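Certain chains of the assembly are absent from this excerpt, and the rest are unmoved.
Letters A and B name the chains as they come in the text, with residue numbers starting at 1 for each one.
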């Protein structure tokens, strides 16, 4: 077993651990937010799992920083990782990247470029939307005059926001909820614009290919 | 008559039947939703026609599955057909495809690539919007506190949603209505983005062609 394949195998193992930690992070956060009527020690357990997963992320970040030998420049070069470390709720942006890297590890991608970009952006947006709905629900549903009072409302609000429809029948009213909403808009709209653009390019490619494959009229 | 032309002829006949079944499906569904005050046996007849058309779709899907010899892989390769089989209200996405295939059967397309993509996406969106307005109206107009109480409201809501304007003067309030709304947004926005993009490309092409055709100044 030579150096390259060992590094690849280690990278894949790290990827598995990080993906698992991300899933656990999201799951424990979701349980803590949604299942408010659990006994206190279960909620504490969820909080512990959340913090533990965060610790795993910090450890991974620190190790990669040390191995890179870049010093403070590392923060700027890997700006996405840095943001995700500080705001772990944006982690969905990375999870898909890791999953993508692992998938590419064992075989050639079977999707065309535009389709892959659309799938990547679509998955990110779905995960991000779910996390955003959780976070907004957590900060809003106890506020006075809140219009987002159930998790269903929060999901509905998230969908209407990401589609830029914005009915306004439900909308965040607390400063914290609005801050999360602005973050969600900024990330979601750029990604969704990419989905739409890639989908359009893919559709045009499909029509083009059909033109070429059709036999000439006799 | 050789094998190829016979397959083509059979494909065209299947296309005619499927298009007819789709039109019948949509029409009977529309009558059942909109004409609530019909006598019960007419409503039952509509329901029977709807179910019969669905059976035709299932039959077509099953036959193509068996002929393909792909086994379970068929579900994944023909994912669009699978989705449309489960959610027949998304069928408009296919109807246009079939019509397009038939039209291409007897002569070369006369429209440029961008214009054809725009027409395809525009037709899909129109049919999808009509179906979405029907489905939302069906689930909303009897709900307490509903703001969508007439079919006109539903159509107005659909237009405002597909254009991503979203005034919020009328909006779905039931979980089912909101689920349909999210599906409508997801399909509609991708398709409308394609219409807009193709329209822009086509307009730029028109301006380009005019530049070329203009005789040089004397």
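Everything that follows uses one rule, which is that a contact is a pair of C-beta atoms (placed from the backbone, for glycine too) under 8 Å apart; a residue touches a chain by one contact, two chains touch by 3 or more.
Because the structure is predicted, anything quoted here is derived from the model rather than measured.
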| item | value |
| --- | --- |
| Assembly size in copies, with 2 chains present | 4 |
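Operating definition for what follows: only the chains that are shown with their structure count from here on.
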| item | value |
| --- | --- |
| Cα superposition angle of subunit A on its copy subunit B, in degrees to the nearest 5 | 90 |
| Centre distance in Å when subunit A and subunit B are each reduced to the mean of their C-alpha atoms | 31 |
| Touching residues on subunit B, where the partner in the complex is subunit A | 104, 107-109, 113-114, 116-117, 120-121, 161, 164-168, 171, 173, 175, 178, 181-182, 185-186, 189-190, 193-194, 197-198 |
| Sites on subunit A touched by subunit B in the complex | 152, 156, 159-160, 163-169, 192, 195-197, 199-200, 203-204, 207-208, 211, 214, 217 |
